[in-house]
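Note that this complex is displayed minus one protein chain, with the remaining chains in position.
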Amino acid sequence: MELNANIPSGPIEKAWETHRFEMKLVSPANKRRYTIIVVGSGLAGASAAATLGELGYNVLCFTYHDSPRRAHSIAAQGGINAAKNYQNDGDSVYRLFYDTVKGGDFRSREANVHRLAEISLNIIDQCVAQGVPFAREYGGLLDNRSFGGAQVSRTFYARGQTGQQLLLGAYQALERQIAAGSVQMFTRSEMLDVVVVDGQARGIVTRDLVTGEVHSYAADAVVLGTGGYSNVFYLSTNAKACNVTAIWRAYKRGAAMANPCFTQIHPTCIPVAGDYQSKLTLMSESLRNDGRVWVPKAKDETRRARDIPEAERDYFLERKYPSFGNLAPRDIASRSAKEVCDEGRGVGDTGQGVYLDFADAIGRLGEDTIRERYGNLFEIYERITDENPYQVPMRIYPAPHYTMGGLWVDYNLMSTIPGLHVIGEANFSDHGANRLGASALMQGLADGYFVLPYTIGHYLATAKPGPVDTSHAAFGEVEQEIAHRTRRLLEIRGKRTVDSIHQELGRIMWNHCGMSRTAAGLSQALERIPALRDEFWQNVTVPGGNEQLNQSLEKAGRLADFLEFAELMCRDALDRSESCGGHFREEHQTSDGEALRDDEHYAHVSVWEYRGPEAAPVLHSEPLTFDHVALAQRSYK
Amino acid sequence: MNLTLHVWRQAGPSEAGRLVTYDAPDVSPEMSFLEMLDVVNERLIERGQEPIAFDHDCREGICGSCSLVINGVPHGPRRGTATCQLHMRTFSDGDHIWIEPFRARAFPIVRDLIVDRSAFDRIIQTGGFIGVSTGSAPDANAIPIPKAVADRSMDAAACIGCGACVAACPNASAMLFTAAKISHLGLLPQGRPERTKRALAMVQRMDLEHFGGCTNYGECHTACPKEIPLETIALLNRDYLKASLVSRD
Partner (left out) sequence: MKWLLRFYRSSVGKKILMAVTGLVWVVFVIEHMAGNLLALKSPEAINRYAAFLKTSDEVLWTFRIGLFVALVVHVDSMVKLTALNWTSRPARYAKVSYQAASPAARTMRWGGVFLLLWLVYHILHFTTGHLHPDFSHTDVFNNVSVAFQSGGKVASYAAAMVALAFHLYHGVWSMFQTAGANHPHVEKPRRWLATAIAILIPVGFLTVPFAIFFGIIG
C-alpha cells in the first residue's frame, strides 16, 4: 500500500493557498453532472453536503436518524476555537497551530493543523452569517472564553449548547439545498457498505431502517462523515447509535485505518450508577475552573464528604501538578482519577468516582456567582443524580468521549480508496494523540465547509470517473453480502441479547484498552475479543424480522462491526509501545508517572491495511516531521 | 420499586395499535425512564419477544430524538425535561404508567412509540434558514448585535425539534416550533432580509402539513423541554400579519 499524504511543498503559511491554486477546478456547467454521496449529517456531513449543493453538484446525503438535525455533534457543549484574536491577548493562527500540534502530543501532521488554524477564522464568519447566536458582550461584539487549559481566550460559545447551534446552522443550510433540489436527503437510511468499482469508490449500499429494504446508490465520489467509535466501550458520552460500521466497512474494502488506539477519555462525566446504565453524561470541562478535585486520604472511607476534615482529604491534582492544578489537560486529569480509584479511594456506591467540590468557590464568590456561571450544569447534575451540588460535592469520573483515530486520509481528505473521502471525527487527521477542548467542532466544520468542497473538485477533475450505475455487478454482489449477513444475524436465535454482549465488549475494552494500557492486558484482550465475537455469532438473539423497523437488528449489525474493530484497536495499542496523549502505556512513563513518548520509534501515523478475514492486518507507517513545533516533553507541573 | 406499564404497541403505520400492559419489577429510582424501558426490553428479548420500539439517541436532552407521552404529558411530569433526562425517582412504587406515542396527523406512527417527524424538516426547508452560501460571509464582528437581542434569539434557538409542542397541543399545532425558528432568525440582523418571505412560507408549509391552528392553550410551552417562551408565537403572528400586508407577492 502506498501512502502519499500529498502535503504541498513550500512554506507552511502558504501551503493551503498554493494548493488551492494548484488544484484543478470543475467548471460550473459540469458540476451538476457529478453525483456525490455524503454519508452522515453531523457538522462535517451536513456542512459538506450543503456546500457541495451550493456549488452545484448533485448531492445525495444519508443519515440513520429521522432528521439530519439529530446527529451527535448536537451534544457538544463547550465551544469552538478560532484564532480571531478579538480579545487582543496575543492569539494568532500560528499560536492555534502550535497549541494544537503540542496538545496532540506530536502525533499529527503539521500542514493539516496549520490549515485548520487558518480556516478557523472563516468558520466563525460563516456561522455568524448563518444566524448562530453566539454569546455576545454588552457592546454587541462576540464574547470569548478560555477553554481546556489554553492561555488565550479563543473559544466562541452559545451558552452550553455550541454544538447544537453550529449543527442547526449547517442543518438549515442543508435544508435550504434540499429545497433547492441540489441535495436529496435520505433519512432513516443506514449505510452498510461502500461499493468499489475498478479501484474507485463508486457508491454505497444502504438499509432502509423502516422497511428493511436494501438499496444501492451510485456516485462519482463518496464522502464519509460518520463520526467516532467511542461506543466500542459500550459506555461513553456518545449517543446510543454512534457506531463504527461505515468506516469499518470502508476499511474492509481497502481504506486504511489510522491510529485506531487514539481515544480521548474526558475527565468530568457523571459516574456510572448501576448495571442498567445505558450511557454516560458529560459535564462541561469548564467546571474545573472553580471546582476542586479530591478523594479521601484513607481507603474505604465511609463518612459523607462534608464530614471528612480538610486534613484527611487528598486534592490529588493540586498535589501532583501544582502549577496547573485542577486545570491539568484531559488525559492527565482522567488518568489521575483512575489511579486514586484503583487505590481504593474512589467515592460513591461503586467506588468509581472522585469529588469535584465547589464549597471553596461558593465561599469565596457566593452561590449566586456560581449559579450564574454553572447554573445549567448544576441542574443537569441534580436531575441525573438527585444531589444538590451547591451543598454536596459533585461526583465525577472519566468516560470515553472522542476518538482521534479513524480512516487514514491524505491532505485532500481522501482515503486510500480513490474517490472515498473522509471528514470530521471519522478521519484521523488533525488531533494527533489528544484533542484539545473546543477543537472538534472546528475540525468538522473546516473539513465540511472549506476543505472538502475544493479537494473533491480536484479529484473529480483529475480522476474523471466514468459512468457507472447501480446495475453494475459490484452493487449486486454487495447487496447479496448484506442480505446474507442480515439473514445470518436473524437466524442465530441464541440466548444472549445484543446489549449484554456489547456490555461485555465494553468491559474488556475499558479494562484493557481504556485510560491506561499494558502489553499484558492488551494481549489478554486480543484473546478475549475473538472469543466474544464467536459467542456473538453463535449465541446472540435478534427478535423480529428484516422487513420492518427492527432496532435489535440495527444494534446487532453495529456490534458485529465493533467486535471486529475492537481487535484492531487493541492491536494498534499493543504495537504502539510508547505513551502519548490519550494513549498511555504503563510500561512507558517517567519516574513520576507521566507519559513518556518515544519519538525515535513512534513519530509516525500507524496505518492498518485489511488483508481479508483470515489474514492479519498489515501495518504501514506515515512518518511525521516537525519543522515548526519542536518536539518536546509536555509538562504541566 | 415495582411498576405497571401500559404501552402503545403498533406493528406498522397501517396496522391497528393497542395498549399492552407490562410489569416492570425492581426498578431503581436512579434509572432514567429510558433505562427502565431498556430493562423491560431486555426481558422481552430474552423471552424471544420483540422489544418496544422508541426513538432515542443522545440521552442528554439535546438531540430531540426521544418522545413519548407519559401519563398524558409529552416527556412526562417534570417541567423543562426531555424523556431521556427523566428519572424514575419521579414515580412511586405501585404506579401505573401510560406510555403513548406523540399523536398528530402530521406525525404518523412508524412503529410502537416511534413517529415520523419529517414534517418539521419540510417546514425548515421553506424558510427556516438564512440564505448565505459558504464563503460569502463578512467578518463575524462586522455587525454588532445587542446582548439582549442575541440572548432572546438564543432562547428561541434552543428548540430541539422534538415535537412535544405538537403532541401536547389539543390541536396538534406546530406553532411553537415554527415560531421558535422565526424568532431565532428574525431577531438577528442577519435574518432580517428574509423575514417577510420566511413568515409567509413557513406558515403556509405548516398548514399544508396538516398541523392544527393555535388556540392559545399554552400546553406547548408547558411541555417544551427547553421551555421556549410563548411570546415567540406572538412574534410569529406579528411577522405574518406584517408580511401579509407588505409582501408584493
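Think of it as A and B in the order they're written, each chain with its own count starting at 1.
Definition applied: contacts are C-beta pairs under 8 Å (C-beta built on N, C-alpha and C of every residue); 3 or more make two chains touch, one makes a residue touch a chain.
Quick caveat, the model's predicted, so the values are computed rather than measured.
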item	value
Chains on display which the left-out chain touches in the complete complex	B
Selected residue (touches chain absent from view) among B:Leu3, B:Cys58, B:Val203 or B:Ile228	B:Val203
Options B:Ser28, B:Asn71, B:Thr90 or B:Ser133, residue touching the unrepresented chain	B:Asn71
Residue in contact with the excluded chain [from B:Ala140, B:Cys214 or B:Ile228]	B:Cys214
For chain B, residues in touch with the removed chain	6, 8, 19, 69, 71-73, 98, 100, 103-106, 168-173, 175, 200, 203-204, 206-207, 210-219, 221-223, 230-241, 244, 247, 249
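The criterion applied here is as follows: only the chains that are shown with their structure count from here on.
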item	value
Centre-to-centre distance between chain B and chain A (centres being mean Cα positions), rounded to whole Å	27
Touching residues on chain A, where the partner in the complex is chain B	47, 50-51, 54, 65-72, 74-75, 84, 86, 122, 124-131, 133-142, 158-159, 161, 164-165, 168, 171-173, 175-176, 178-179, 185, 187, 210, 239-241, 273-274, 276-279, 281-282, 380, 383-386, 449-450, 453, 493, 495, 497, 499-500, 541, 543-544, 548-552
Chain A partner contacts - residues on chain B that touch it in the complex	11-12, 28-32, 34-36, 38-39, 42, 44-46, 48-51, 53, 55-65, 78, 81, 85, 87, 89, 110-111, 114, 116-118, 120-121, 124-126, 128-141, 143-147, 150-151, 153-154, 157-158, 160-161, 184-185, 188, 190-191
